[in-house]
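As you look at this complex, bear in mind that one protein chain is not there, while each of the others sits in place.
Then we have subunit A:
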Amino acid sequence: MKILIADDSKVMRQIVLRTMRQAGFGHHEFVEAVDGAEAEQLVASESPDLVLSDWNMPNKTGIELLRALRGGGNPVPFGFVTSEGSEEMRETARAAGAMFLIAKPFTADHFESELSGMLG
């Protein structure tokens, strides 16, 4: 499967990738986007099977990205990996169509728990 990681922090993209490998998902193909706008372009051109997105990003935030995708009829599975994990944000994410929200700081267990059913 192809997984798109969207985060404006290069270091955090590397950490998400490392954690995905630690969780046993390293054999999948990964694509990276530096903000929500690039992520939207890559969803169109790369057709990922899953999007892991930060919430706070320049140009287009994660929630704006998700709403744009769903507004355009794209049902790609979408999860947030973000520094904020309040119940209000989780509800906002769910209402917009996100599968889950993993709050930073996270561990490989968090990714395994949310993604094992989907990624195997």
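One rule holds for everything that comes next: a residue touches a chain if its C-beta (ideal position, glycine included) is under 8 Å from a C-beta of that chain, and two chains touch if they have at least 3 such contacts; residues count from 1.
Just so we're on the same page, contacts and distances are computed from a predicted model.
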item: Name of the absent chain as recorded in UniProt (options "Electron transfer flavoprotein subunit alpha", "Chemotaxis phosphatase CheX-like domain-containing protein", "Lactate utilization protein C" or "Ferredoxin reductase"); value: "Chemotaxis phosphatase CheX-like domain-containing protein"
item: Touching the absent chain when the full complex is considered, from A:8, A:32, A:64 or A:112; value: A:8
item: Residue of A:47, A:83 or A:116 in touch with the missing chain, whole complex considered; value: A:83
item: Missing-partner contacts on subunit A, residue numbers; value: 8-12, 14-15, 18, 56-58, 82-86, 103-107
